[in-house]
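With one protein chain held back, the other chains of the complex are shown just where they sit.
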Amino acid sequence: MNNAKLTEQLMCLILWCIALFVVVVPIAMLYELLTQGLSHLSWAFLFSEPLNSGRNGGIAPILLSTALILMTCLSVVIPIGLSCALYITEVCDRNSFIGKWLSHSLDILGGVPSIVFGLFGYVFFAQILSLGFSILTGGLTLACMALPLFIRLCEQALRNSPVSYRQAAQALNLSHSGYILHILLPSASSGIAAATIIATGRALAETAVLIFTAGYASRYPASIMDSGRALSVHIYDLAMNVAGGTKPAAATALVLVTLLIIINISARYFSKRWLPR
Amino acid sequence: MRKSKSLHLILRSAGWCCITIVVLIGIFILLKSYPFIQQMGISVLWQDDRWAPTQGLFNLVPIFVGSILVTMGAVLVAGPIGVLLAIFGQFYAPVWVAKIYRGLIELLAGIPSVVYGFWGLIVLVPIINNIAPPGASLLAGVIVLAVMILPIVVLAADSAFEQVPEKWMVAADALALQTWSKVYVIALPHAMPAIVSGVIMQSARALGETMAVLMVTGNIVQIPLSIFEPVRTLTANIALEMAYATDMHSHALFVSALILFMLTFLLVYLKNKLAGLRHE
Partner (left out) sequence: MVITMTIAMVVHHMIKNHKIKVAKNDSLLQPSYLQQNDTLTDKNKLMHAPAVNIENLFVSYDKKDAIKNASLTANPNEILALVGPSGCGKTSLLSSINRMSESNKNCQLSGIIKLNDDNVLSDDYPVELLRKNVGMVFQQPNPFPLSIRDNICFPIKDHGMTSAKHREDKMREVLKRTGLWDELKDRLDQSALRLSGGQQQRLCIARALALEPKVLLLDEPCSALDPISTQLIESLLLELKKSMTLIMVTHNLAQAKRIADQVAVCWVNEGSGYIVECDRSEKIFDQPQSPITLSYCMGHAG
């Protein structure tokens, strides 16, 4: 018979098997999370404080801390990241000293392992800048981590803006700042929104960094200078350090995954709005 | 367009800010590792008896080997499977299946490593424990990491396959060639550079992963003799010991962070070199 035909039949079989198997893995994961955690989930869970090292009670202060950390992070990432992206696309000369260094730096920054960021945050923000274990430290360190991804995505969004807008602005001799603020940014806005959402998703997933910077405190944070525990850290703590913490950990994991799914879907929605251009 | 000096200044400072951050990270890691290198020298890292920092012994080799084994294992598993899955989605699956598949993969790509680690802990480790105790092992680490990097490998391979010129696929269809033949002989070689690039990036990520390996590899400092034995990775080591490390211990941990940093840097450099070669 035909070798090519036989190979084809074999590969077809193998591929379908692998595909099915790989679908099974996330389903199994989800199943496990649901069986362990669903019983623990309730409105009370979302709104009350953890008791008994988290075995009972809820995750309200943790949700709050997570939100605060995210907000701190975004309030740094968006201005600096967007400015940097604008700098790259609008101002800077690719071949100049700063142009090359910037692109190398962003490459390196994107490749640094998260634990190294954690250490850096610990040393620089917590110790040298005396911010201690706090939400602020955590947020700032996360911002450093999220910058490369955010900048790259914003860069894409900005470059996707129609060239015709720029040509019209040049023909009308508009000021560069006018063009950027009133024409470029609005036209790239959904791409930038998508970038923000994706960066948020990335930040939410971080654990190692936060252990070293934002700390472990599971009570309501008094301010952003106070220590706070993020969702991912809580899952880790319950899973590894607390006997019998499996159920609440699973419940928290469900909350986290749900949040991420929502984020993923909204990022998709915003991306679709600028892609067809 | 008319230049806007003030805006340009603001934007330029943002650029400098980013560069500063990287420089700062580099400086601090170096500063904190330097005392160790100065006082103890680097040969202790492989000459000392074992890793027992409280007793002044700093042999990092088993931990280093742990990192390398877990990463390599994950890449060897996730690489081929990821490519095969991408082939499945692009060439074999009916359109609606491919769409669902892609959605699933994109979703999986966003799940935090903690959740993967958690699943590994409550499902995988007990299963492995039934086969060969203790369960928390190199194998568990490899599987969890592989599952973690798989989605992005699939996405990278998928976009590599999309770049294959349509006209070759059309010619292959007109000649009624078998699908696997057209993939293996025509599409795969063309997509390979981009796939390798994606795999290298993901191996950098696997190398730097902390939480998932921390939760499932058992964290015992040893060079494993079988895949069922526990290991400790550089990342997990830092995470576990940093909190209570003092003086030389702490500096030693920074040295291991430096090693990680350099390894990652090497991988990124490799990837860029490959990409550069391809464009010639």
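Letters A and B mark the chains in the order given here, with residues in each chain numbered from 1 onward.
Please note the rule applied: a contact is a pair of C-beta atoms (placed from the backbone, for glycine too) under 8 Å apart; a residue touches a chain by one contact, two chains touch by 3 or more.
This structure is a prediction, so every number in the text was calculated from the model and none was measured.
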- Task: Kindly name the visible chains that come into contact with the excluded chain.
- Result: A, B
- Out of B:S4, B:S33, B:S67 or B:Q178, point to the residue that touches the absent chain in the complete complex. B:Q178
- Which listed residue (A:L20, A:L38 or A:L51) would be found touching the missing chain in the intact complex? A:L20
- Query: In the complete assembly, which of B:I186, B:I227 or B:M248 touches the absent chain?
  - Reply: B:I186
- Query: Touching the missing chain, which residues of chain B?
  - Reply: 95, 165, 167-168, 170-178, 181, 185-186, 189-190
- Task: By the contact definition given up top, give the residues of chain A that touch the hidden chain.
- Result: 1-5, 9, 12-13, 16-17, 20-21, 24, 28, 31
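What we mean here is this: only the chains that are shown with their structure count from here on.
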- Item | Interfacial residue positions of chain A with respect to chain B in the complex | 4-5, 7-8, 11-12, 14-16, 18-19, 22-23, 25-26, 28-29, 32-33, 36, 79-81, 83-84, 86-88, 90-92, 98, 101-102, 105-120, 122-124, 144, 147, 151, 169-170, 173-180, 201, 204-208, 211-212, 232, 235-236, 239-240, 246, 249-250, 253, 256-257, 260-261, 263-264, 268
- So, in the complex, the side of chain B touching chain A is made of residues 1-4, 6-8, 10-19, 21-25, 28-29, 32, 81, 84-85, 87-88, 92-93, 101, 104, 106-108, 110-119, 121-123, 147, 150, 177-181, 204, 207-211, 214-215, 235, 238-239, 242, 253-254, 257, 260-261, 264-265, 267-268, 272
